[in-house]
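Here the complex is missing one protein chain, while the rest keep their positions.
Up next is subunit A:
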Amino acid sequence: MVIYGVALLSICLLTGVFLGDLLGNILGIDANVGGVGIAMLMLILLAEYLKKKDKLKAPTQEGLSFWSAMYIPIVIAMSAQQNVAAALDGGPLALTAGVAAVVISWAIVPLLSKGGNSNETLESEMTGGDQRVRNIR
């Protein structure tokens, strides 16, 4: 039944949000730490397990796919309720800071996603921050 899929999704989200809040409490901060991320990992693992056991019937999967497909419409509704007016009213400081952070982060993306083993030239050009990356890898 379709509702099985929706319920499975709900269980994952609730568990994730609960664990995220719990993690926040343990760390002593008033925020949810990765609740949605935990829920996503949980769903991936559960779905894989159930598929292997042949317990994830087609209608159940439809319950999951429907909400997955509703994602873009929901994101559009989300964008329609952003505080755009406040962002533009923030003045030059807020604009500059926001834009600079985004542009600099964009520039870093290719360096970080290369990984340790490919493209040595890019790696050797980098200083401080990247050495940590290589050590962890």
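Going forward, contacts are C-beta pairs under 8 Å (C-beta built on N, C-alpha and C of every residue); 3 or more make two chains touch, one makes a residue touch a chain; residues count from 1.
By definition in this document, contacts and distances are computed from a predicted model.
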Omitted chain, identified by the protein name its UniProt record gives, among "Heme exporter protein C", "Malonate transporter MadM subunit", "Multifunctional fusion protein" or "Urea transport system ATP-binding protein": "Malonate transporter MadM subunit"
Task: Write the list of subunit A residues that the hidden chain touches.
output: 9-10, 12-13, 16-17, 20, 23-24, 27, 29-37, 39-41, 43-45, 47-48, 61, 64-68, 70-102, 104-110, 112-113, 115, 129, 132-133, 136-137
